[in-house]
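Right, one structure below, let's go through it.
The complex appears here without one of its protein chains, the remainder shown in place.
Up next, chain A:
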Amino acid sequence: MASVVPVKEKKLMDVKLGELPSWILMRDFTPKGIVGAFQRGYYRYYNKYINVKKGSIAGVNMVLAAYVLFSYCLSYKELKHERRRKYH
């Protein structure tokens, strides 16, 4: 149950399932930590799909598709009424 390496320094894939709540609670939730998390995520995506020698259009398209999904979720409340039903 207790591991040799401290829980805080492990990556997500190495954390055992029982240790997950304590791992989540030990993450850095200060503003600086949250900004750092967004930066890491952005650069991870950017360096994998866009900042490559022969980047294709798919790198930008995935971002646009995520944007469309996000906008759909935001406007779901109004779109609910446009379904094809007998009784709305």
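Simple rule for what comes next: contacts are C-beta pairs under 8 Å (C-beta built on N, C-alpha and C of every residue); 3 or more make two chains touch, one makes a residue touch a chain; residues count from 1.
As a convention for this text, contacts and distances are computed from a predicted model.
One chain of this complex is left out of the view, and of "ATP synthase subunit a", "Proteasome subunit beta", "Aldehyde dehydrogenase 1" or "Ubiquitin-like-conjugating enzyme ATG10", the protein name its UniProt record gives is "ATP synthase subunit a". Considering A:K11, A:K32, A:K53 or A:K86, the position touching the chain not shown turns out to be A:K53 (whole complex).
In the complete complex, the residue from A:L20, A:A37 or A:V68 that touches the missing chain is A:V68.
Annotation for chain A: contacts to the undisplayed chain at residues 42, 46, 50-55, 59-60, 63-64, 67-68, 71-72, 74-75, 78-79, 81-82.
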